[in-house]
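The other protein chains are all here in position, but one chain of the complex has been omitted.
For chain A:
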Amino acid sequence: MDVIASIREYINKMLEGIKGMKVLVLDKETAGIVSMVYTQSEILQKEVFLFEKIDTENREKMHHMKGVYFARPTQDNINYITDELKEPKYNGYHLFFTNILSGIHLDEIAKADEQDVVVEVQEFFGDYFAVNTELFTLNIPGLLSKRSTAWTHNQNRVVDGILAAVLSLKQKPIIRYSFNSETTKYLAEKLADRFNREKTLFDFRKKNESLLLILDRKDDPVTPLLHQWTYQAMVHELCGGIHNNRVTLPSKAKNPDADIILSPEHDSFYKDNLRQNFGELGVKIKELVDQYQDRYNTTSGKIKTIDDMKKFIENYPNFQKSSSTASKHVSLMDEMSNIITRDSLMPVSEVQQELACNDNHNAVLQTMSHLFKDEDSNGGHLNVTTRDKLVMAIIYCLRYEAKSWDMKQTLSSIGFSSTDISMIDQILMYAGSTQREGQLFGSSNFYQAAIQVVERGLKGVENIFCQHKPLLHGILESFAVNKLSDKSYPYLTNSRDRPTDIIIFICGGATYEEAVTINNFNNKYNGQFRAVLGGTTILNTKQFLQDIENLKK
């Protein structure tokens, strides 16, 4: 259950099966899919000497090269391919589609292939973006609800993406969805229909069924709104977002070459630390820099003999690599800590966590009113951005829905515009308590609430910034003890045994916090359960608010 490994396996198989010089032709999406798991130099080792975009016109003719096409089976791509087949540019066409190719499209290609240049046509189900080993995305924002405009355009893409993910992980899942959500039910039915139609593809030897759990973002609107303190999530939240493993720092936005590439597959420091929280990360980065300094001291300085020179040259590439890694992470860290002090994120996050986790209404309201006035509880000056204030208000309203009127009054009194305030209504309409499934803010059951309080009292809170657990955590834990309610998450198809492999897909987008939850779950039940998380996109606060706003239209 490793999505990066499965995509890499596909690409390996694709490129190693074809001997000789190759041109790899990609479309817009597959270029992202490939680049997230493979570096250019790695692909070069497989005798790929040229990369082309499928929509580039007037590509050079190269009859000594073999054309390897890796593309989604969309009408546009088929058109590009058929046009090119009439006037072949390469010696032999190896067509790899990332999903099921319809008979009509196959027919079109066959018709266009007048000169018998197509060598093979294959379906390799690498139709999603693998972010971490247990997290994938489809990179389609705005799919919060079935009623959104983006949904109608992209629903087939979502079904394709999930189908590909399930197939590439070699799973034969039973489907469960969130009871209160039309969207997940619709998607689940479409998927079941699709699975049924492509029955032959699922014809592999596997005894255990796995579970495909389709959740809706509206069941847990709080998680994408909170400030995150783990490395990957922080970068996504504070540094303008991670897009296909690339980060553009806001301070260096003008220079396109200054993009930072964060790939867990190729940056071991990042891989080890992407789930570390901010404090631990600081320590780790200090270690990295120390290590680098050690190396710097040993390599530079004393080159006296030929032997030293030889050693220096041998170590130089390694040294160079560690230097770039160190500078990359240090500059990210620098950027983030600047933002944290500038926007006083520490107290803001504290209030957010308090709101999300503890039922302590009056005290929280007190702190919030201080923060709205840009001052801390002791009267010191703070600098809270308007967005953070709005987000705090939104979380407050989600928790205390009955008091949302008072909160709106407060907001307008401190000078918020009516459009901003209408966001609260918007989000309550989207994810108010009547819309949600499952218990977002702790349990309504008195007994369980008491247990929670006792637990907290006994154990204490490890880190006040990381005390929030997403709803997914509860779902996974109750699944692990086989107590996930059939009523809240009904089965679409009946099943007999209890699956051990879980694929979770969140309509509307997953978050990095949930990815961390999945990772913890996998580590906790090592070998017993394995889970993979997918989302239509990966949300941060900005993206989530924007999607909510678009829902209105």
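Rule of thumb we're sticking to: a residue touches a chain if its C-beta (ideal position, glycine included) is under 8 Å from a C-beta of that chain, and two chains touch if they have at least 3 such contacts; residues count from 1.
Please note the rule applied: contacts and distances are computed from a predicted model.
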>> Not counting the visible chains, the remaining one has a UniProt entry; which protein name from "t-SNARE family protein", "Ras-related protein Rab", "RecA family profile 1 domain-containing protein" or "NADPH:adrenodoxin oxidoreductase, mitochondrial" does it give?
In response: "t-SNARE family protein"
> Looking at A:D113, A:D388, A:E437 or A:D501, which residue reaches the missing chain?
Replying inline: A:D113
> Among A:K53, A:K146 or A:K170, which residue is in touch with the absent chain?
Replying inline: A:K170
>> Residue by residue, what part of chain A touches the chain that was omitted?
In response: 6, 9-10, 13, 100-101, 106-107, 109-111, 113-116, 118-125, 167-168, 170, 201, 204
